[in-house]
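One protein chain is absent from this view; the other protein chains keep their places.
First chain written, first letter: the chains are A, B and C, and each begins at residue 1.
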Amino acid sequence: MKSLASDNFSGVHPDILQAVIDANVGHEFAYGYDRYTEKAVEMFRERLGDVDVFFVSTGTGANVLGLKAIMRSYDAVLCPETAHINTNECGAVESIVGCHIIAIPTKDGKISVDDIRRYLHLLGDEHHAQPKVISISQPTELGTLYTTKEIKSLSEFAHKHGMYLHMDGARISNAAATMGMSFKEFTTDAGVDVLSFGGTKNGMMMGEAVIFFDRALSRNFKYIRKQGTQLASKMRFISAQFIAFLKDDLYLKNAAHANKMAKMLAEGIKDIPRIKIVQEVQTNAVFAIVPSEYIPELQENYFFCVVDENISLVRWMCSFDTTEEDVKGFVSLLKGVVV
Amino acid sequence: MKSLASDNFSGVHPDILQAVIDANVGHEFAYGYDRYTEKAVEMFRERLGDVDVFFVSTGTGANVLGLKAIMRSYDAVLCPETAHINTNECGAVESIVGCHIIAIPTKDGKISVDDIRRYLHLLGDEHHAQPKVISISQPTELGTLYTTKEIKSLSEFAHKHGMYLHMDGARISNAAATMGMSFKEFTTDAGVDVLSFGGTKNGMMMGEAVIFFDRALSRNFKYIRKQGTQLASKMRFISAQFIAFLKDDLYLKNAAHANKMAKMLAEGIKDIPRIKIVQEVQTNAVFAIVPSEYIPELQENYFFCVVDENISLVRWMCSFDTTEEDVKGFVSLLKGVVV
Amino acid sequence: MKSLASDNFSGVHPDILQAVIDANVGHEFAYGYDRYTEKAVEMFRERLGDVDVFFVSTGTGANVLGLKAIMRSYDAVLCPETAHINTNECGAVESIVGCHIIAIPTKDGKISVDDIRRYLHLLGDEHHAQPKVISISQPTELGTLYTTKEIKSLSEFAHKHGMYLHMDGARISNAAATMGMSFKEFTTDAGVDVLSFGGTKNGMMMGEAVIFFDRALSRNFKYIRKQGTQLASKMRFISAQFIAFLKDDLYLKNAAHANKMAKMLAEGIKDIPRIKIVQEVQTNAVFAIVPSEYIPELQENYFFCVVDENISLVRWMCSFDTTEEDVKGFVSLLKGVVV
Partner (left out) sequence: MKSLASDNFSGVHPDILQAVIDANVGHEFAYGYDRYTEKAVEMFRERLGDVDVFFVSTGTGANVLGLKAIMRSYDAVLCPETAHINTNECGAVESIVGCHIIAIPTKDGKISVDDIRRYLHLLGDEHHAQPKVISISQPTELGTLYTTKEIKSLSEFAHKHGMYLHMDGARISNAAATMGMSFKEFTTDAGVDVLSFGGTKNGMMMGEAVIFFDRALSRNFKYIRKQGTQLASKMRFISAQFIAFLKDDLYLKNAAHANKMAKMLAEGIKDIPRIKIVQEVQTNAVFAIVPSEYIPELQENYFFCVVDENISLVRWMCSFDTTEEDVKGFVSLLKGVVV
């Protein structure tokens, strides 16, 4: 099967798998007190500064537990309506943090200070869940990117009003690749408080990191992770993946390639009259409106997701292992089918 | 103080207070196993059919626990964005039910089958909280009313898709008064599954009822109420209030009067050019846009709430004890101040 | 019905009911921003010092929300196995705070520093819920009392280890009456951090208070109360009760009387060979083992609870309105039945 469904339909990058194999030696302390975890955390600190780093196995785990660390149940998290935490985690935030989500409609998956400002009047009134966290995704679920300036304006606004800025970085490598920046420049330096750092969607087998830029916020996170079912006993096998992921900028090569494939796809189909690309292709996803009658035939050959049936919106997602041939083949298919 | 802030700024109707006084005789079984509760429940059954009735002390308690009875944490409740459960309960639904809220923008506080239909595609997909309950308020938080036909269409749609219809009836007496109907006609007969029946806002001291129209749904509600901190030990003093409330249609007299006062207010100010009434006055609330510069002076004399500062939207709420003089005085004040 | 089942089978003391009647005048700010609440809080401060006071409607509400204010879900509360929060709140603490309860077996419903010390090793280990709160009941659910010295030793131990001392004072007036002390002496001065102050069981209609002795702990409690469904809109009717309750030491007269009745009962039956009083009668409850064959006949005349069927343990609870005739009648019945 060749798939443009998601970057988690792909397998594991060979270097990362090799790191897993190499870690399978003898006994190690369980639950993250091993040498691989120590090393991986150190590598994150070299890149991000004096952060706290906790590995978990899923993106939902990273998001929900990261939010739990900085929220109480009477707080609210504000996010775009399209945010993964709002639409794709089966109510995990509400169930595990117990908090209210204020979902803000957007055109491109991005929210601004102006969007948040109109909820400030809720502060201090016990009848309303209290705005406490602004959560953004970088890149967004629509493949778009915030500029560092936009991130900074959100973090400054948040901090000014006693709030935090949370970033869902499930595909953060893809953001870094396009921005041409280190992770640090658009996280640490941009005032992010808590980050879900994604590995799985960029060539890892299984592994995400919850990163706290202020140690005071993570003081009790080890309990939250354990209670949240996300403390892996043989954690070395997650940590070893992250070591390979960060080493020699493998993450960047993987992400840059996936992004390039998406660009190539978008370029290849831009002249097909009945296909309309509806979001700027800034990372590894192409969002397009395709007449619904063609979709079944397309899906027979390349599996992908229909995001919104009502408007026939589809998503094509490229992965670290998507090849130029895959893209060319799909473009060719599109040109043949969508007439 | 004279207030148009809310119908819970008023006190207790004398007949209801007398019922409390009369109930203060000797010992009674605690926790609702008393004769007053038995009688009050019976009176509800006479009016609504073979329902299960549970008394609680607050509207938030009624809404949240009623929803908890029919939802699991992976379910979603769909409601208008203006729903009390979404905006005015400090995240209680998320905290106590643990579920996701899908808040739908509306013009008049009412949602329709078409609004719900576009979420049906979420059903069966584990990435999304599962639409399980449609929650409407009758009257809405904007003072508007659903017709019985509209309620029926929602309940039929809900049941067809394995969902329930929940009604927040915090001011249900005001709805009944305007509709000229028995409660039964627009609840039991319209397919409502669970109802928060309000007493406090219509002349009671403290008391709401959670009503289940299908006994299967309330089988375990006694545990939910106790665990939800809403099992009053000396319940007879809530039940006695409901007896007086229902007896001789006191609820209807109270509500009809409050509605009448709101109509009188709306009528009195309709010609003030700079005041714009923005919702149809169907019950006991008047929603109007008033130039913000006049509001402080108005509030000095009659306390009321600014609902949305951004657009200078205010709410004037009449109560069972609002007098014609109150309304006339306020109209006169408005005419003097808003020029 | 005459009942020795519980002190909440009784009604409302006439002075307290009169206060409710007197509060039914005109409009007041809702949700506790009224003058009665202000006055009642002031009266608590006169008695307890610079505390924060929040009224709620049920004892479970007071306990659970008070604990929620000082705990996170990964914390544990340590309490006697007989604690109301452990055995009689249908899992409310776990459901609403989400935390672990460590229930410690005791002989008399009281725990000591030695009981707590053996759990200290859990601190800092993420595999275990973290001991955070010691919760005691004063009087205990077995009618026994802690001395102020015992309370102080628990609070000092708690504070030394970063923990809090919570007191469930559902019947705190009965404790004060026996101890011959002001509330302050065995709460504020003994290092209690959070107190559930009971009113309902001592002659009120409905009303408990959550009291914080350190304002830092209650900073966000208003949100917790609202979200916890316990923010009464017409709160003046709870507050007015507390004013009457505290005024002229009415609480003390009620409690002293109930305690006296329990003493009289215990005295009256001490020579019945087959009845064994198993807890020291320090407040208003008598715990006794009565041969099970006699219980039905006794309950026909005076309703009371069998606490543990396995050992035929019963509880007789006296109330503010239990009369000497009631006690004499019951003693006489016992003497006639239990041979």
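Convention: a contact is a pair of C-beta atoms (placed from the backbone, for glycine too) under 8 Å apart; a residue touches a chain by one contact, two chains touch by 3 or more.
Bear in mind that the values here come from a model prediction, so they are computed numbers and not experimental data.
Here one chain is not drawn; of B:163, B:224, B:285 or B:298, the residue touching it is B:224.
Note on the undisplayed chain: of the listed residues C:76, C:190, C:255 or C:317, the one touching it is C:76. Screening A:146, A:223 or A:245 for touch with the missing chain picks out A:223. Checked against the full complex, the one of A:165, A:179 or A:232 touching the unshown chain is A:232.
Where chain B meets the missing chain, the touching residues are 31, 72-74, 98, 126-127, 129-130, 220, 222-227, 231.
Those residues of chain A that touch the chain absent from the view are 1-3, 5-6, 8-12, 14, 17, 20-21, 23-31, 56-61, 64-65, 89-92, 95-96, 200-201, 205-206, 223, 226-234, 236-237, 303, 319, 321.
For chain C, the residues touching the chain absent from view are 73-76, 87-91, 94-95, 98-101, 103, 105, 118, 121, 126-130, 309-310.
One rule holds in what follows: only the chains that are shown with their structure count from here on.
Across all inter-chain contacts, the pair with the most C-beta pairs is B-C. Farthest from chain B, judged by the mean position of CA atoms in each chain, is A. Rounded to whole angstrom units, the spacing between the C-alpha centres of chain A and chain C is 49. If each chain is reduced to the centroid of its CA atoms, chain A and chain B end up 41 Å from each other.
Chain C has its Cα centroid 33 Å from the Cα centroid of chain B.
Chain contacts: chain A has residues 73-74, 98, 126-127, 129-130 touching two or more partner chains.
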